[in-house]
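Missing here is one protein chain; the remaining ones are kept as they sit in the complex.
In order of appearance the chains are A, B and C, and numbering begins at 1 in each one.
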Amino acid sequence: MDPILEVRDLQTHFFTADGVVRAVDGVSFDVYEEEIVGIVGESGAGKSVAAKSIMRLVEDPGSIVGGEVRFKGETIVSFEEDENGERTESEEMLSNREMRERIRGREIAIIFQDPMESLNPVFTVGGQLREFIEINRDVGESRARETAVDMLREVGIPEPSERFGDYPHEFSGGMRQRVLIAMALACEPSLVIADEPTTALDVTVEGQILEQVADLQEKYGTSFIWVTHDMGVVAEICDRVNVMYLGQMAERADVDSLFHDTKHPYTDALLDSLPRPDQTVEELKPIVGVMPEAINPPPGCRFHTRCPDAREVCRRTNPEPRDVSGPDERTHRAACLKHEEVFKVDYSASAPIENETSAGFDVGRTSTDTGAVDADGGVHGSRGGADE
Amino acid sequence: MGIYRYTFNRLLQAIPVMLGVVTITFVMANAIPGDPVQIMLGPSPSQTEIEAIRSRYGLNKPLWVRYINYVAGVLTGDFGRSIFYGEPVTTKIAQRMGPTMLLMTSSYAFAILTAIPLGVISAKRRNKPTDHASRFVSLIGVSTPSFWIGLMFILVFSFHFQVLPSTNLIMPWADPVEVRNAATRVDVLVLSARHLVMPMISLGTLQMAALTRIERSSMLEVLSEDYVQLARAYGVKESAILRKHAFRNAQLPIITILGLQLTGLIGGAVLIETVFQINGMGKLIVNSIFRQDYPLIMGTTIMFGAVFVIGVILTDLSYAYIDPRVTYDEVD
Amino acid sequence: MSDVSGPGEGASAGPDVAEEGDPLLRVEGLTKHFANDSGFLSWLNVERDADGVPVSVGREWVRAVEDVTFDIRRGETLGLVGESGCGKSTLARTVLRLVDPTEGDVYFEGDNLAALDGEALRRKRKDMQIIFQDPQSSLDPRMKVGPIVEEPMKAHGMLDDDGREERARELLERVGLDPQHYNRYPHAFSGGQRQRINLARALSVNPDFIVCDEPTSALDASIQAQVLNTMRRLQDEFGLTYLFISHDLSVIRHISDRVAVMYLGEIVELAGKEELYENPQHPYTKALLESIPVPDPRKSETRGVLEGDVPSPIEPPSGCRFRTRCPEFIAPEQYDLTPEEWANVRAFTRRVIRHGFEMTTRADLEAEFFTEARPGGAAGEALDRAFVLLERGEWDAAADHLRESFTEPSICAREQPAYEVDPEYGDDRHFCACHLQRDAEMTH
Partner (left out) sequence: MATTGSTEDDVLDADGDVGSLHKDDEIESRVGWRYTLSQIRGDPTALGGLVVIAFMSGLALFATVDAVVFDILSEYQVFAQYGVRKYWIAETFWISPIKEPLETPRLLPPAPLENVYGQGTWAHPLGTDDRGRDILARLVYGSRIAITVGAIATVVGMVGGTVVGAVAGYYGGRVDDLLMRAVETLYAIPFFILVLAFIAVFGTNLAFVMVGVGIASIPTFARLIRSEVVSVREKAYIEAATAAGVRDRNIIRRHVIPNSFAPVLVQGTLQIGTAILIVAGLSFLGFGVQPPTPSWGQMLSKSRAVMIENVWYSIWPGLCILVTVVAFNMFGDGLRDALDPRLNN
């Protein structure tokens, strides 16, 4: 089966006064029909920018500077190089008008993180919902209104026909996020991009929404890209997961093998640093240092400055994610040179980089000149030292 | 439902403010150094004359009695009599209100109608030549004295080209019989417009410039909001985003400012009436200051305060009409 | 206090407390109500009302914290967990007397903070400090790190200029920063580093007690782990006692010794960590634990078990505040209902109150809600009456009727719960504010 969305080597940069921020720097992934794909990463990993790039919603001073995005045979992003190596947008790319009329809302819908800011405060909730349905489903006003009310009921808004005329400020945060989900599904797109939709919500409300989305996804067969920083949410809702670090993809796998057969040290470290609600973890194992800035990413593997498994070779080579799964397993990609047999580099012969022992005051400096260390290195106390 | 209660509340809130205005005016008028009676009667009046005036204006009573009387008078529409004209202050103000209101409303209309498109275009073409030009114009606009613009207009259009009259104002509703060079209603309207255009633009320029700047920044802010992004993400046309999704929100700060800018408009009106020799409230207050006609000064001050307060209430109400959040708290 | 006993009091609070050793902090019946002046305040802040003199329309009170009782032992970490708006931050500030309590006492090292004032209170602040959630706004952007760390010492007259600087540099090192950063401005630091500066400032006066108000909520997972580890290390090194507030059950589980769960201004459950997580008794605690997504695809079965939204703290529900959302709301005693019948009645009641369906015919509704189990007797009659009202289209009357018949007579709506439970894990007392415990309580 072909994927409905293919993203290849996507690059989105921000041109600021301080330099070029490589927010998304060569990211590839696919979305198949009827699946929920997670994009997970810490703040600054570029996951939201990647999501917005798919809909070409990146705003000044950012712009998509490379890569390809294809959706159901339509070319959303594509570049070609002329003889001088100058990259220009290729002609097969959809025009802005085509994007607007054929893709946005109609084929791909988006849900933003902050439900409080995503609805226009001076229009009624129903009116906004109705307008988007009218635009994207070519129906008249009254038909759109009916659809809107049905959809509101579907996402669990009580008394939907009465609340249709209410303004956003009369809804709680959880209710507003339901409205936005209704908005996305009501346009009957093939793909919904959900950009941290439950981050601003309380845990009980988050639970309600996750359950609702899972049910609705099953019912409508819509694919989802679920952007989040929360590994718990990923485990809960996603079928496949992409782990992002500093503008690049570290690991791509089925959700189960990502958590239980982790192949990338970053994912591994991230999971180890999490406190758990279901069991008491006496010692957390933090990742040393801080994420470097995307304006000046480290050479080689981007994670090598904080990686417990880093070797000299990691300083030089920036690996792209490759399939490192065993013969009978499903595809599992990881961008780590320690899978020597796949990457064909001499990893084990290379000298290890001692990130952990140098976790005193220098780690931060290798990446940024803000100077300090967020690491709780073994320098000070009993607990910090007992990490290993 | 909410909007009525809100209106009622706003009107209620205006009462102590107006009372405060009356009080401040009264206190200031009574802080005049020297004896007002002397001022009224000129040098060396006779004792009986003084007594007569004192009792006529109630000046022989203690201050607080006079205050109560004055407030009671204001409440019943009696602001006392003008010393210079000998007429009731209210009559005088009623005569002069028309030109001032015409001038102010037309200037505001001019300012709003030019500023909003200018600001929107400026925001839409941010940092493009159009934007720079519009920003330059508005910077000059907020920095130019309105009376000087008036003088320059007179210089160019009245003295040099001799196409527009430089003095007076003709009310569009004036009786054609009483207007010189006018036979029909149309003549009156044309004449009125010709008289109005220069004062209107001189007075409106500063407001226009100030509003353009606010419109631009407000529009820019709204255009970066999530809900605008969302509309874009749902395939709404750029023009519809500008016209519908962003426009209404962007007008909220403008409405607020409109109310507050009234204070500048009133000040400008005083100057413009002087420049174009329009017999309005502004000229009335200036002349009564020169003539030390205190009842009239007090009356006009209070009236200007009332105009401002009413203007602010009106803008608040239109704000509440556009933004449902304002009246929400009032409902429950 | 009336017949309602708080979580800190057992059958006899006195000897019990003594048994456990003198608590460092004891909070008794702490209550905080705010005047709800939002309209007035918005007038104050918004320029729009150029001439407004607001008309007061009667005061509403936000009952942010209601009759909270607990104690914290020396050297332990008490976790306080709850959703946004449950009053946990207000509680923290009231405990430290950053806001004045409406009622109740806070005994800290023998002094009642609620009764202290002015200079005495200021001096007392030397021993108790606070760390805030927002690493951006908790450091004055115009002050360098050094003076920030020294400020509390200065306020309490500790050391001389040089001594303070030396101590500040040492503290920076102890919290995991470079002492060289003494002369930098806060904006040069990342969020995690700023929280370390906050820690250094709090530690500078050698306090015994630190309130941590969501200190890691704004941080990324990997940074959060670093800061949490540092905080634990410092607790050992400095002999600190923490009141650790968070909405994140995982963090609370990691850092706390005992855990209190708050809902709508009240503590609903308080127990030792293992006890609370492995043997939760309150339906709200259970719901929280079921809602949280577990970072393990093989385990997770996150379910949104709660319906509706948190009620307004201006008019909180009577009796148990959680009852409006509680899945285990107890049937009124006057009816003799099977669990199925009661469940159907409640589902029906809730839907009528929320106008959650279109009125069709009585038969349809009966079929939808009461096919398997239809209560008879008095309960059945009450339902009949509701159907009559519904058929007339009088939704509100029907809702009121159902509320009167089934909601208000319940013990959950009539009495405020407060019970002790036998702990299964550890020895710490287990307090649970739920009437389900009324038969199981060990002492009363």
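Note that in this section a contact is a pair of C-beta atoms (placed from the backbone, for glycine too) under 8 Å apart; a residue touches a chain by one contact, two chains touch by 3 or more.
Fair warning: this is a prediction, and the values are worked out from it, not measured in the lab.
For the options C:Ser190, C:Thr216, C:Asn229 or C:Ser250, the residue in contact with the chain missing from this view is C:Ser190.
For the options C:Thr94, C:Asn198, C:Gln235 or C:Thr324, the residue in contact with the chain missing from this view is C:Asn198.
Residue B:Ile266 is the one among B:Ile83, B:Leu169 or B:Ile266 that touches the chain not shown. Checked against the hidden chain, the listed residues B:Thr7, B:Gln95, B:Thr130 or B:Thr144 yield one contact partner: B:Thr144.
Against the chain not shown here, subunit B presents residues 16-18, 20-21, 24-25, 28-29, 31-33, 126, 139-140, 142-148, 151-152, 154-155, 159, 216-217, 220-221, 262-264, 266-268, 270-271, 274-275, 285-286, 288-290, 292, 294, 297, 300-301, 304-305, 307-309. Residue positions on subunit C in contact with the hidden chain: 44-45, 47, 50-53, 93, 96, 98, 122-126, 128-130, 132-134, 136-144, 147, 151-152, 154-157, 161, 184-191, 198, 201-202, 205, in rising order.
The rule we apply is simple: only the chains that are shown with their structure count from here on.
Here the CA centre of subunit A is 54 Å from the CA centre of subunit B. Between subunit B and subunit C, the centres computed from C-alpha atoms are 53 Å apart. For subunit A in complex with subunit C, the residues that touch the partner chain are 42-43, 158-159, 162, 172, 174-175, 202-212, 229-237, 255-256, 259-260, 269-271, 273-278, 280-281, 283-287, 290-291, 361, 370-377, 380-384, 387. Per the touch definition, subunit C reaches subunit A in the complex via residues 83-84, 174, 176-178, 180-181, 184, 188-190, 192-193, 196, 220-230, 232-234, 236-237, 247-251, 253-255, 273-274, 277, 287-300, 302-307, 309, 354-356.
Remark: subunit B residues 224-227, 229-237, 245, 248-249, 252, 322-325, 328 touch subunit A in the complex.
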